[in-house]
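Only a single protein chain was left out; the remaining protein chains are all shown in position.
And then subunit A:
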Amino acid sequence: MAYTDTEILEGLAEIVAEETGLPTDAVQLGKSFTDDLDIDSLSMMTIVTHAEDKFSVRIPDEEVKNLATVGDAVSFIVGAQA
(Lines give C-alpha, C1' and ligand atoms only; values in the text may rest on other atoms or scores of the structure.)
Protein backbone atom coordinates (compact mmCIF):
# COMPACT_ATOMS: atom_id res chain seq x y z
CA MET A 1 0.00 0.00 0.00
CA ALA A 2 1.37 3.37 -0.99
CA TYR A 3 1.21 6.32 1.33
CA THR A 4 0.04 9.71 0.12
CA ASP A 5 2.19 12.84 0.41
CA THR A 6 0.04 14.01 3.29
CA GLU A 7 0.34 10.72 5.14
CA ILE A 8 4.10 10.75 4.69
CA LEU A 9 4.38 14.33 5.98
CA GLU A 10 2.25 13.46 9.00
CA GLY A 11 4.25 10.31 9.67
CA LEU A 12 7.56 12.17 9.37
CA ALA A 13 6.27 14.88 11.67
CA GLU A 14 5.48 12.28 14.31
CA ILE A 15 8.93 10.74 14.01
CA VAL A 16 10.68 14.12 14.19
CA ALA A 17 8.54 15.20 17.14
CA GLU A 18 9.34 12.00 19.00
CA GLU A 19 13.07 12.44 18.37
CA THR A 20 13.36 16.18 19.00
CA GLY A 21 10.46 17.18 21.20
CA LEU A 22 9.30 19.73 18.62
CA PRO A 23 5.54 19.99 18.06
CA THR A 24 4.38 18.09 14.98
CA ASP A 25 3.09 21.28 13.31
CA ALA A 26 6.65 22.66 13.29
CA VAL A 27 7.52 20.01 10.72
CA GLN A 28 6.50 21.53 7.40
CA LEU A 29 7.55 20.85 3.82
CA GLY A 30 9.75 23.93 3.47
CA LYS A 31 11.66 23.44 6.74
CA SER A 32 15.35 22.59 6.65
CA PHE A 33 16.28 19.69 8.94
CA THR A 34 19.49 21.37 10.07
CA ASP A 35 18.75 25.10 9.90
CA ASP A 36 15.11 25.18 10.99
CA LEU A 37 14.63 22.03 13.02
CA ASP A 38 18.17 21.91 14.55
CA ILE A 39 18.56 18.21 13.79
CA ASP A 40 22.11 16.88 14.06
CA SER A 41 23.51 14.04 11.97
CA LEU A 42 22.86 11.37 14.60
CA SER A 43 19.25 12.46 14.97
CA MET A 44 18.90 12.56 11.18
CA MET A 45 20.09 8.95 10.93
CA THR A 46 17.67 7.97 13.69
CA ILE A 47 14.81 9.66 11.85
CA VAL A 48 15.83 7.93 8.62
CA THR A 49 15.87 4.55 10.36
CA HIS A 50 12.39 5.08 11.76
CA ALA A 51 11.10 6.44 8.43
CA GLU A 52 12.39 3.39 6.58
CA ASP A 53 10.50 1.23 9.04
CA LYS A 54 7.30 3.21 8.95
CA PHE A 55 7.01 3.55 5.19
CA SER A 56 8.68 0.26 4.18
CA VAL A 57 11.25 2.00 1.98
CA ARG A 58 15.03 2.04 1.74
CA ILE A 59 16.81 5.40 2.08
CA PRO A 60 20.47 4.80 1.12
CA ASP A 61 23.08 6.58 3.27
CA GLU A 62 24.38 8.49 0.23
CA GLU A 63 20.87 9.82 -0.35
CA VAL A 64 20.47 11.24 3.16
CA LYS A 65 22.75 14.22 2.49
CA ASN A 66 20.42 15.28 -0.33
CA LEU A 67 17.43 15.46 2.01
CA ALA A 68 17.86 19.07 3.08
CA THR A 69 14.22 19.84 3.75
CA VAL A 70 11.21 17.93 4.98
CA GLY A 71 9.80 18.29 1.48
CA ASP A 72 12.89 16.58 0.02
CA ALA A 73 12.30 13.65 2.36
CA VAL A 74 8.62 13.40 1.47
CA SER A 75 9.43 13.47 -2.26
CA PHE A 76 12.11 10.82 -1.88
CA ILE A 77 9.83 8.50 0.07
CA VAL A 78 6.99 8.97 -2.45
CA GLY A 79 9.38 8.00 -5.23
CA ALA A 80 10.91 5.12 -3.31
CA GLN A 81 7.48 3.56 -2.79
CA ALA A 82 6.81 3.30 -6.49
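In this text, contacts are C-beta pairs under 8 Å (C-beta built on N, C-alpha and C of every residue); 3 or more make two chains touch, one makes a residue touch a chain; residues count from 1.
Rule of thumb we're sticking to: contacts and distances are computed from a predicted model.
K.L.:
Consult the UniProt record of the chain that does not appear here and report its protein name from "Ethanolamine ammonia-lyase large subunit", "Thiamine pyrophosphate-dependent enzyme", "3-oxoacyl-[acyl-carrier-protein] synthase 2" or "ABC transporter periplasmic binding protein, urea carboxylase region".
P.N.:
"3-oxoacyl-[acyl-carrier-protein] synthase 2"
K.L.:
Mind pulling the subunit A residues that touch the left-out chain?
P.N.:
Looking at subunit A, the ones touching the missing chain are residues 18-21, 42, 45-46, 49, 52-53.
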